[in-house]
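The complex appears here minus one protein chain, its other protein chains still in place.
Right, chain A next:
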Amino acid sequence: MPSVRAALILLLLAGAARAEEGLPSLTGEPGDPDRGRAIVLSRQRGLCLLCHAGPFPEERFQGDLGPSLAGAGARLSEGQLRLRLVDGRRLNPETIMPSYYRTEGLVRVGPAWQGRPILAAGEIEDVVAFLLTLRD
């Protein structure tokens, strides 16, 4: 019995370690930081500024539910950023940050949004490319 438990714990740790390494590209193509910037600033597509502030002095009404995006590209690697966008719950199951590339396990999604992730794979890559430019 104890050996089973030990094996389970090892498995869990391995999972967590792999999660912390981040995720590989969803498309195999480099994202476009300019398109990424437009998505992040858009209140209809990225929704990021509902919760985050960032180095965007021209934008009024930035949220403060999450940390500032300033310096995100210096703090986190490409794969780590992608993991937080795709499904941050793998790091923090209680996170309020929506999983931008997940369609399963959701409750009462409105008809207009059903079966679609919040952002498409290419859009996630664009946002990652933009976040990597936020160095300070």
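Assume contacts are C-beta pairs under 8 Å (C-beta built on N, C-alpha and C of every residue); 3 or more make two chains touch, one makes a residue touch a chain; residues count from 1.
Here, contacts and distances are computed from a predicted model.
Novice: For the complex's missing chain, which UniProt name, "Formate dehydrogenase subunit alpha", "L-cysteine S-thiosulfotransferase subunit SoxA", "Electron transfer flavoprotein subunit beta" or "Cytochrome c oxidase subunit 3"?
Specialist: So the chain that does not appear here would be "L-cysteine S-thiosulfotransferase subunit SoxA", according to UniProt.
Novice: Which chain A residues touch the hidden chain?
Specialist: These residues of chain A touch the chain that is not shown: 43, 47, 49-51, 60-65, 94, 96, 98-99, 106-113, 116, 118.
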